[in-house]
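This is the structure I want to talk about, given as structure tokens.
With one protein chain withheld, the remaining protein chains of the complex are depicted in position.
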């Protein structure tokens, strides 16, 4: 039978999995709200972003400088599905996700739909989980001219 | 080290988070099955629904009277993504979600696609979680004439 200390470790792992899911969900909420500061706060100071095709940022300052221009003023949704979170130590974890995006970019006057896979790494600093590395590879990508989609 | 009573509280919080997710998932399952009684049972007696644009119901009787007509006989899916559930006491909780809808309304002969954010409140009564308040704000909304989509 489990002793109390062992059981506490298992409960902490379940809590960490839930916290990391909520971290990623918060990231998507801020992204689709165009709340750029909220997006930046999800990342660790030494975070690396590597998204197909060709979007790469290294460190929080680089993310801060680039996140708004790179992501543009989209109207639509970024969805993170199928979280496979693995706790690798008390302060590190990995995560796989499937991405689905449906949005409109006013600057390009185009609609986009895409699917992809995330391979993430997370780190817990001062009791708070953040994204340390996020790599996204595309499954498919569609783009088309379209009438404007309005933000409600 | 945690004592048993403290650990039990943490386990109960994880169980509550899971129960609340399943409550919302059951709501969507009944909604997309057109099982209106199942939808109504997800709400507390004093529940308030406030969905953009302009859908408002106060109390279970009001929901009972309006839910079928308001939601119409849709064919399609309502998806709830990115649950951020916070347990605020042993009998209350809040939740943020991202909504995505793709469906056809036979009465209007139109297709719809929309994205939105939920801000929910939940209450536990006699051991069962229910939705007490559900507010949905739209991110975007599309509607188009289309050929009928058939329920399988």
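A few points about this structure:
Letters are used for the chains, namely A and B, taken in the order the chains are written, and counting of residues starts over at 1 for each.
Going forward, a contact is a pair of C-beta atoms (placed from the backbone, for glycine too) under 8 Å apart; a residue touches a chain by one contact, two chains touch by 3 or more.
Everything quoted here is computed from the prediction, not taken from an experiment.
Interface residues of chain B facing the missing partner chain: 4-5, 7-8, 11, 14-15, 18, 22, 24-26, 28-29, 32-33, 75-77, 79-81, 102, 104, 149-152. Panel shows chain A; residues 1-4, 7, 10-11, 14, 17, 52-53, 81-84, 96, 98, 100, 113, 115, 117, 137-142 of it touch the chain omitted from the view.
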